[in-house]
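Only one protein chain is missing from this complex, and each of the others stays in its spot.
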Amino acid sequence: MSVKTYKQAINEALVQEMRRDPAVILMGEDVAGGTGSAGQDDAWGGPMGVTRGLVGEFGSDRVLDTPISEAAYIGAAIGAAASGMRPVADLMFIDFAGVCFDQIVNQAAKYRYMYGGQDKIPLTIRTMMGAGLGISSQHSQSFYPIFSYFAGLKVVIPSGPYDAKGLLIAAIRDDDPVIFCEHKMLYEMSEEVPDESYEIPLGEANFVRSGGDVTIVAFSRMVHIASEAADELSKQGIECDIIDPRTSSPLDTESILESVEETGRLVIVDESGPRFGMASEISSIVAEEAFASLKAPIGKVTPPFVPIPAAPNLESLYIPDSRQVIAAVNKVMQS
Amino acid sequence: MSVKTYKQAINEALVQEMRRDPAVILMGEDVAGGTGSAGQDDAWGGPMGVTRGLVGEFGSDRVLDTPISEAAYIGAAIGAAASGMRPVADLMFIDFAGVCFDQIVNQAAKYRYMYGGQDKIPLTIRTMMGAGLGISSQHSQSFYPIFSYFAGLKVVIPSGPYDAKGLLIAAIRDDDPVIFCEHKMLYEMSEEVPDESYEIPLGEANFVRSGGDVTIVAFSRMVHIASEAADELSKQGIECDIIDPRTSSPLDTESILESVEETGRLVIVDESGPRFGMASEISSIVAEEAFASLKAPIGKVTPPFVPIPAAPNLESLYIPDSRQVIAAVNKVMQS
Amino acid sequence: MQSINELLAAYRSMRTMRDFEERMHVEFATGGVPGFVHLYAGQEASAAGICANLTDKDVLLNTHRAHGPAIARGADIFAVAKEIYLRKGGLCRGRGGSAHLHDPRSGLWGANSGVGSGVALGCGAALAARNQKTGGIAVALVGDGAINQGVVSEALNLASIWKLPLIIAIENNGYGEATTVEYASAGKDLYTRAAAFDIPGVQVDGHDFFAVSDAIEAAAARARCGDGPSLVEVKQLRYFGHFEGDAQTYRPQQEVETCRRETDCLQLFRDVVTAGEFIGETELDSIDSEVADLINRVYAEAQSAPYPADDELMQFIYASEYQV
Partner (left out) sequence: MQSINELLAAYRSMRTMRDFEERMHVEFATGGVPGFVHLYAGQEASAAGICANLTDKDVLLNTHRAHGPAIARGADIFAVAKEIYLRKGGLCRGRGGSAHLHDPRSGLWGANSGVGSGVALGCGAALAARNQKTGGIAVALVGDGAINQGVVSEALNLASIWKLPLIIAIENNGYGEATTVEYASAGKDLYTRAAAFDIPGVQVDGHDFFAVSDAIEAAAARARCGDGPSLVEVKQLRYFGHFEGDAQTYRPQQEVETCRRETDCLQLFRDVVTAGEFIGETELDSIDSEVADLINRVYAEAQSAPYPADDELMQFIYASEYQV
């Protein structure tokens, strides 16, 4: 056990899985970086340096720099997965899913079903989501709900280092395609993380906080925004349950329903879009399955319906913050 | 006024807009068909023959066959739209959005906003959705909610010939990118359609049927399934409102809420996926905004969470049918 | 050089593909064949010439024009027909249909839409074969229309820089739907695209089994010894429409007639092998009648097979646990 950043936890998960299983390979743009150059190898170590050191230990047969050709290398990763490998493909920004969307939602997701269950596709796609760096609307999205729409995929959205390590190990060992969405504003977050390998099962929510007055469901970075809000609300005498489902497909609706049945009040805090997103989905499930328990309309705290602007003041207005969560909780408490 | 099929209505909308405005051009795979061949020109006339005859009248400068390169020609259509043209691009199957997703959701959707409002992108993408032809999971999807997630796009899903003509004309005249989703099982459906040109505004629901006991919201082909069910239910003494919002972005929530506030009961019938889809979105909106009016949990009739199988019996089980609608209505009537 | 047995097997393979398709054409016209059906007739020398050079470690990546390559690769023809008819016992349990024939046990991978993706998936199969040291290679089929998909160019580049044991076989039948290759694809010859990615490229007569086989043999040898990918453009003509129901008004009528008369791959093959002293017409004729008989049995069985059980709908979405 030692304090590790999100970044280190992810790196450690990769290292441990690559040691354990020679079928695990890594590919992506600059996942080593510098292949074939006159300078230093492993000069880049992947987006944000997350994969630094891996090519040194595992060699360039298992850590493969790629051209800027996401469709080809994600496709290749699917083909390798169908052939018994266990590839981890790096898709730098979730936004770039646009250029390889067919590979993900049509090929990877449907391969097993469409071909009658003859194959398995143990593929993990690591990708980076989230606003906060001032890099505008094509590098800041959090559209993981889009993947969660499609049967055949699993979608993981870890909110901290401990979860990131355990969920990534589970994702790599999983026999189905998993989209693993890292939040770019969490890479430097640190907490105690076991040194040894461990799995957190996909589909099991984390009960972040127990309160009893109101249920807050939050994912990824929003778990921390929700916690800030809950601290503040506690001073006002309102005690929140916070549930982090950790995966949006499968989604642990049971844990959410359990809490809502007790509290009768629900606020969802999410960085994906306000329409057809996480908040809509959970609210619709709860409205259907815990209708009788609900004492107030469900509160949703999401970004507005707008592309993501770069300017810091506008971007801050875009990202849900704890004041909005507090307001939403107060509102559902009043009904 | 004369009886026209959905296909003819769409063709007529295109012809009339191309006559009216020289900036309207058409591009896509085989939208004429046979360009450069030794046989007949306009031999294909687009998927399902919808665009037959256009190249004859407007010439190959305005009706452009393309290579099988959706990313390039949708990108080109965006560039042409930014230059003052009004392109209609044909994306044969909605499923193929996978290979040009970046162009649609990152370039077209964000062009105006990201660049500070300097441009407009009057682009229409016509595409074909829906199950029913036994052509499996990569040619039968209805994931129009995916586009509706993104700010900057508009999404139209016409349920019949009259709507198809008026909405397509509105889409072409609209100054923003519109995804126009035609249902492949509706092309031969016919009804009275005016010969002259007319617009149906995007964002205005159609009140298909007035009942008062329960509200059914349905889109595209599902409007007809809902109507079948409503006929049957009427015999049982249950009278349904049926609302066809016609566009999912913008979505006419007002009309839905108005009806639900009267009936207190809602069933959504939709062919998009059961998660993060149309049913979830509408149910979430209604649960939030008409919470007090609701007398029963909202009913959702959607396909199951599974890729689309080809076999006719399995595909039939996949597609929502009127018996399921009747069951759902009966259920919400019982609470 | 093929042995006599290999030659007879190649002939049987081509004859089986042909008869299967001629019959399918008739069955479609009379109703009862579901979905979109793309026939391979006329192109048989390609699948046969390719498959003659593959081992059971190798992977052939199919296109939507899938029946011929599936048969040539040795997939159970009864299961092929049942899949096309979307029946129980079909290769994919009736879920994929005509365009998605997939039989990994025979080293046959099904086509995907969008078209062209097979080249990328093939990179992965080839990469895995190399990492796992199986000695296998991958052959990705791609049409003259599909070649213009971005993923194909990306994959050509990737295969080249990674020196993957991959063969890209462009089946250039002159059309992508109704659009001619001359219109849709810049450059006269598609094999020249290989040079842009530093890959050797050749063009062969796709009605000539021996030309195809020789080109693939050379490319396979190159791939197996670690020298990287090759591209083979196989020029040919399809005898039927893009899919069944296509009125084919974009083609001059005599195009197919001339081809059937003058460069039919089965006739060319017959002419070559019967010119020597080892194979006689009667031997081939008896294959013909065996095949005719087989095809009758195949269609009878497929047409009378039941549909998959209703409770299969929700099966095989995930390989691992998925609990909501």
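Labels A, B and C are assigned to the chains in the order they are written; within every chain, residues are numbered from 1.
Going forward, a contact is a pair of C-beta atoms (placed from the backbone, for glycine too) under 8 Å apart; a residue touches a chain by one contact, two chains touch by 3 or more.
This one's a predicted model, so the numbers in the text were calculated from it and none came from an experiment.
Looking at the complex as a whole, the chain kept out of the display touches A, B, C. Contact with the chain that does not appear here is found for just one residue of C:Gln43, C:Asn112 or C:Ser160, C:Ser160.
In the complete complex, the residue from B:Lys154, B:His183, B:Arg265 or B:Lys300 that touches the missing chain is B:Lys154.
Only one residue from A:Pro87, A:Gly203 or A:Pro309 touches the chain missing from this view: A:Pro309. In the full complex, chain A touches the hidden chain at residues 29-30, 33-40, 43-44, 65-72, 93, 95-96, 98-99, 133-139, 304-307, 309-314, 317-318. Interface residues of chain C with the unshown chain, by the touch rule above, are 148-154, 156-157, 160-161, 183-188, 192-193, 195-199.
Chain B meets the missing chain through residues 25, 61-62, 64, 66-67, 69, 71-85, 87, 102-103, 106-107, 112-122, 151-152, 154, 174-176, 203, 250-251, 253.
The definition used in the following text is that only the chains that are shown with their structure count from here on.
Taking the mean Cα position of each chain as its centre, C sits at the greatest distance from chain A. Mean C-alpha positions place chain B and chain C at a centre distance of 35 Å. In whole angstrom, the spacing between the mean C-alpha positions of chain A and chain C is 40. The set of chain C residues that touch two or more partner chains comprises 93-96, 100, 112-114, 150-151, 317.
Residue numbers of chain A whose C-beta contacts span two or more other chains: 71, 102-103, 106, 113-114, 151-152, 251.
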